[in-house]
Every structure is written in C-alpha cells, then in structure tokens.
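The block that comes next holds chain A.
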Amino acid sequence: GCGNKNQGAATENGGQAAGGGEAAKSDVKIGMVTDVGGVNDKSFNQSAWEALEAVQTETGAEVKYLQSKSDQDYDPNLNQFIKGGYNLTWGIGFNLANAIEKAAKENPNSNLAIIDSVVDAPNVKSVTFAENEGSFLVGVVAGKMTKTNKVGFVGGQDSPLIKRFEVGFAAGVKAVNPNAEVVVNYTGAFDKPDLGKAAAATIYNSGADIIFHAAGGTGTGVFNEAKSRVKSGQQVWVIGVDKDQSLEFGDDVTLTSMVKRVDEAVKKVSKEVVDGTFTPGVETLSLKDNGVGLPETNKNVPQDVLDTVEEYKQKIIKGEITVPAK
Partner candidate 1 sequence: MDAATPVVELKQITKRFPGIVANDSISLKLHKGEIHALLGENGAGKSTLMNILFGLYQPEEGTIEVDGKPVAIDSPNRAIELGIGMVHQHFKLVQPFTVTENIVLGSEPRKGVKLDYKKAAAEVKRLSEQYGLQVNPDAKIQDISVGMQQRVEIIKTLYRGADILIFDEPTAVLTPQEINELMDIMKRLVAEGKSIILITHKLKEIMHISDTVTIIRRGKVIDTVKTSETTPNELAEKMVGRSVSFKVDKAPAKPGKVVLDVKGLTSKNKDGIAALNGLSLQVKAGEIVGIAGVDGNGQSELIEALTGLRKVDSGSVALLGKDITNLSPRHVSEAGVSHIPEDRHKHGLVLDFSMSENMVLETYYKAPYSRNGFLNYDAINEQAKSLIERFDVRTPSIQTKARSLSGGNQQKAIIAREIDKNPDLLIAAQPTRGLDVGAIEFVQQQLIAQRDQGKAVLLISFELDEIMNVSDRIAVIYEGQIVGEVLPEETNDQELGLMMAGSTVKKGAEHG
Partner candidate 2 sequence: MANFLKLFTKDSFILAIVAIIMGLVLGALVMLLGGYDPIEAYGALFERVYGDTYNFGEAIREMTPLILTGLAFSFAARAGLFNIGGEGQFLIGMTAASVVAIQLKGLPAFIHAPLAVIAGALFGGLWAALAGYLKAKRGVNEVITCIMLNWIGLYAANLVINRFMLLEGQNRSVDIQPTASISIDWLSQMMGNARVHWGTLIAVAAAVFFYIFLWKTKQGYELRSVGFNQDASRYAGMNVDRNIVKAMFISGTFAGLAGAFEVLGVFHYQSVMASSPGTGFDGIAVALIGMNNPFGVLLGAVLFGTLTYGSAGMSFAADVPPEITRIVIGSIIFFIAAQGIVRWVLKPFYSKRKKEKVL
C-alpha cells in the first residue's frame, strides 16, 4: 500500500493522538535518537520506536525519532530534541553512550535515557539487560534439541555486549548437554545479511543444526540460509534475538527467540516521564524482571524442554546458578 508520510516520524501535531481512542492529552514530548540501524532494524531500535508509538497512543504524548547516519550525527540529533524542549530524549544502543554523556553534562536540566549502556550522570536513566541470562535459556533449548550435538552462534561485531549473548548461550547449552559443541562465528557487522548467510552456511555445513544469532540485520542472512535448507529437506533451526523473530521469519525455521524487552523498558521509563515519576539511575532488567527471556509462545519447543527451561529460569532467579557474562 502506498504511503502515509506521517507514520515515519509520528505525528507532529502533538495534540492529535494517533490511533484514536480516548487517550488522555499530554503535552509531554519524547524524542528518540537511533544509531545507524534506524527504526526498521527488526531489533532494538524498532522495539523502542514501537514502544514510543504505544506510549503516544496511550498517553497522547508527542513522540518523534531521528535516525543517525553516522556516529557524528548523535550529538546534533540529541541536541535537536534537547534544544527543542523535549521532556525526555532516548539514545538507543550502546553506541550513543558517549554522546548521551556529553549531552547530559552540557544540559543538566534535560532528561535523557539510554538503552544497553551505563552513563553515569545525574540526569540520565540507563537501562541494561542481562542478555547472558536470557541467552542461557535459549542455550538450554538448543542443548536439549540438537540432534547433531553441535550448535552454532553467529555474532555481529565482537563486543562485550555480544559476548554476553555468546557466553550465556554456551553456558546454557553445556548445562543440559555437556557433550554438545558450540561453534562461534563473528561476522563483524550488524547490517550485512550476506555475511550472516555465509556464516550460517559454514556452520550448518560443519554439522550444526541450530544457530543462535545476535547479529541484528546480519541475522536475516542466517534465517535465509536456514530457510533454503529447510526447503530442500534439511532439518535446521535458528534462534532469533531481541524480538520474537518467528513473527517475521516464520515457524518453519525459528526455533525460539531470546527476547529482550526493550519495548517494555522504553514504555516504562517514558511513562514515568509522563507521570512525573522519572528517576535517573541505572536499571538492569534481568530474568527476574522479565526483561529477557523466551517469547510467550514457542510452537516448536516441546513441553518437556520448556519445563527444563522454566526450571533453570527459577534457579537463575533464585541465584542458584550464576550465568557468566564474559
């Protein structure tokens, strides 16, 4: 269908809450600066933006985003919101940490928030996730369900954040299947599906049947490789990341996903601003807070495996198991 330009950057006539409904009017303005991924990255930028749109529908707050074309854009983009009198400005992704820190110092009276990184400033809310814990759980699924005793991990850029996914996943696999082998492949990029595809092909070729990816858009290539193999009769799976990726890539290849509730976090903090209860500081969302974990429905995972997952989940929450993070 052909376009309605207003969907891209939400509405600018703040009063009219999109989506109709009996939303309360609010004159709060919330801005969001994406990293280079943009709001259609099928990953955290998208989750965050969808959350903000939901906030708009529910509260009538005006929301808007600016996509960064490069690292240099973070500063002016944040400033566009700050100087425009926005009540809260989100920086989505750890890449924005330094820009948020700089902006926070220069504008002590503005509220800022960041996902996936900790910025130490009195006017910044930092939201991070215990990705290692969630990844542990999908590792349990993989360890239980692999038929070849070999599973794979495809990472984007090799960074401490992505390492948390890898390490947690490997720990989960080993916990339930000590004999299973985990092969790891970093593609070096979050936006190169072709590299993801080649990495997946190599891993599947080496005998693995399940791949967990934490590679953003690069993961699209992983799904595509799996799909083409499934079509030609091979039984392989992909474990998605950030969102329930079965919704996008279908149930024939998506085993489950390591969901990171960026949307919940964004919603929660944004609403705090609308309600006037915003408190700066660091918040780490873990299994306990339902900040990470499996999606609600998992068609492809048998109940007994889900039960094991639940078992481990409780152990982690109780602190009986500490999931490594690096």
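Convention: contacts are C-beta pairs under 8 Å (C-beta built on N, C-alpha and C of every residue); 3 or more make two chains touch, one makes a residue touch a chain; residues count from 1.
For anyone wondering why these and not others, all candidates are chains of the complex that A comes from, given by their letters.
Since the structure is predicted, the reported quantities are computational estimates derived from the model, not experimental observations.
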Determine, using the touch definition above, which of 1 or 2 touches chain A in the complex. 2
Taking the touch rule as given, give the residues of chain A at its contact with candidate 2 in the complex, in rising order. 3, 5-6, 8-9, 12, 64, 66-67, 69-73, 75-77, 79-80, 83, 94-95, 97-98, 102, 106, 117, 156-161, 188-192
